[in-house]
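Here it is: the structure, laid out below.
Of the protein chains in this complex, all but one are displayed in their positions.
Chains: A and B, in written order; residue numbering restarts at 1 for each.
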Amino acid sequence: MDKKYLKNGQFSEFIETLRLFGDLHGPTMSDTGVFAFSPVSDPSQLRLDYQRTQIPPKKYLLPFREEILSYREGNYRQSHHHTPEIILFGVHPCDLDGIAYLDRVFLGDSPDPCYAGRRARLTLVGLSCVPDDFCFCSGLAEPPTCDLFLTLQGDGFKVDALSARGKEIAQAAKDLLSLEATGATVPLQRTGITAQDPQLRFSDNPLWDKFATTCVSCGACSVCCPTCYCFDVREYPSLDGGGIRLREWDNCLFVTHGEVAGANFRGSRLERLRYRFLHKYCGFTPLQGMTSCVGCGRCKEVCPVDIDLRELTVNPDQGTESP
Amino acid sequence: MTTQNSHMHTPFAATLLERRDLSADTALFRVAPEESALRTLCSFVPGQFVQLSVPGGGEVPISPADLPAADGTLELCVRRAGHVTEVLHQAATGATLGLRGPFGTGFPLEEMAGRPVLLLAGGLGIAPLRSLLMHLLRNRNDFEEVTLMYGARQPKLMLFREELAALAAKGGLRLFLTVDFAPEESAGTFSCAVGLLPDLLKGFRFDAERTYAAVCGPPPLYRCLIGELQKAGVEAERILLSLERRMRCGIGRCCHCAIGQKLCCVDGPVFRASELRQIPEAL
Partner (left out) sequence: MTRPKLAIAGLTACSGCQLTLLNCEDQLVDVARLFDLVYFPMGESGSDPDAVFDAAIVEGAVSTPADVELLFGLRNASHLLVAFGTCALWGGVAAMNNKVSGRDELVRQVYGDSGRIESFPPSPMGNFVSIDFAITGCPPEKHDLLALLAAVLAGTLPPLQSYPVCTECRSRENLCLLLEKGELCLGPIIQGGCNARCPATGIVCEGCRGPVREANVAQELELLLERGFDRKEIERRMSRFTPEWDYGKRR
């Protein structure tokens, strides 16, 4: 039998062991009171009680803005970024699902070089959580997309090593782990969300109009979504005759998203919301029929006008919430 | 990572060899890709596109106007329409450009073999269809009747018109040209019908049961032409449409070019009308 229980008393030392494998990042609270994944210099900075960070871990793989190419005398070269080994500690199951989805998109046919470079140097240490009112995930995926997973139980954690890397870390921490369970795990009811019928985007649900009227196109829902990855590509020449091409998170709720020279295929906000629904809950080639919503609840929490596209998946006739 | 894979992301260098003006704002650019690009580029199928990089401006998707020549050079027909194409139009011969691709799904040539083919082009839509036309004419015996109907707003905006007339004169191509209107000064210099493409199609007799139709033009044209073609008896599976979207990455990632749940850069840009039936926002 594996030694896989970590007592709270051993936690700080366990964290120090993680540090041997790379730069340690984890959930912390910023000066202004925002939960964020950031570098951790002292285990006491870790906020294991966090519910969700404002920006999901996708920022470690797909930064908001990054140079992808540079050119000189007309010749383009791939930009190289120095990426350190990062141990990302305390990632909840929904965010692990988000990374699994991004992996499908960016590591599929012809892996994206920038993403792949970062992903290869990212070790994920998952952490169990207790859902709040915004959460609707389907729990830990099988198999989970992480190297180690820590389940809170009693006065410590159950530690599961789920990859070669995870086993290496568990081996290094073996003196901190014990055979004896720290307590029982309470199974939680998880709802999740399944892939939706694409035709729902044309349903006569009055919410469509309501959302199209109230959405302020601030873009917060996509920015904070763990699986939104649309990007814009722009090229900037510099004064020295060379230049760079960068990519930046884009947003299907912006009017420019469906524009071509002389036309816009998603000119109205309603069309853009339908597009978001379709991509999020029905999937595009080659991930058609798959929802990328992982139930983290960020979009609803950050929306200034309380839009929750999930409400569209409930047939208004069967709605039980209104009297 | 193989060289081929890295060039999905990083453009090959290509030298601008020659530029020929086709109208006030559109020109044909002949580019020579670097040696190492030739193997990848010669897999080009008419209807596919390349991502053309113009240093300083950025990248635009372009459907080559012909198959790569024997020496690997490529012809790109580009209208001055934005800040990338603007730089291209100013570029001097010898300038270094970039190319990625070819990307996407082109015309189903094998399926079209042995059948009559009707090409319908509106305006700049002639550019992607020209590569299909050239393929058909070079492999003339593999296909039955080849017809091109090409409509432009007015005579001076009609691209490749002498060249098309010369191809028709050699036989093997039935050519119908039409303009929306003809200003008086052009009378006598140029002969073609005056009227809209769908009207031209209305009076046309052809073997609709067996014909493959290939359509490319400005967005409003598609609906009218699909309607006319279906009325004439061409099944939606045999109506091939080359669609335009704002492809940024070309490889199914940036998500700007979605058409319903399909991505124009991967599943298209050539779609069958039957595939688009369930996607009201496609046309």
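We take it that a contact is a pair of C-beta atoms (placed from the backbone, for glycine too) under 8 Å apart; a residue touches a chain by one contact, two chains touch by 3 or more.
These numbers were taken from a predicted model, which means no experiment stands behind them.
Screening A:Gln10, A:Thr145, A:Thr227 or A:Asn251 against the full complex identifies A:Asn251 as the residue touching the chain left out.
Between the chain not shown and the residues B:Glu34, B:Glu86, B:Asp199 or B:Glu281, the one that touches is B:Glu86. Listed here are the chain B residues that touch the chain not shown: 55-58, 83-84, 86-87, 90.
Chain A meets the missing chain through residues 30, 32-34, 36, 53-55, 59, 64, 213-220, 223-224, 234-241, 243, 248-249, 251, 254-256, 268-269, 302, 304-305.
As a convention for this text, only the chains that are shown with their structure count from here on.
For this pair, chain A with chain B, the centres built from the Cα atoms lie 39 Å apart. Residues of chain B that touch chain A in their complex: 1, 5-6, 8-11, 13, 53, 55-59, 81-82, 84, 95-98, 218-219, 244-246, 248-249, 251-256, 258, 260-263, 266-267, 278, 280-281. For chain A in complex with chain B, the residues that touch the partner chain are 68-69, 71, 73-78, 105-106, 109-113, 198, 202, 229-235, 237, 243, 245, 247, 250, 252, 257-263, 265-266, 271, 274-275, 278-279, 282-286, 288.
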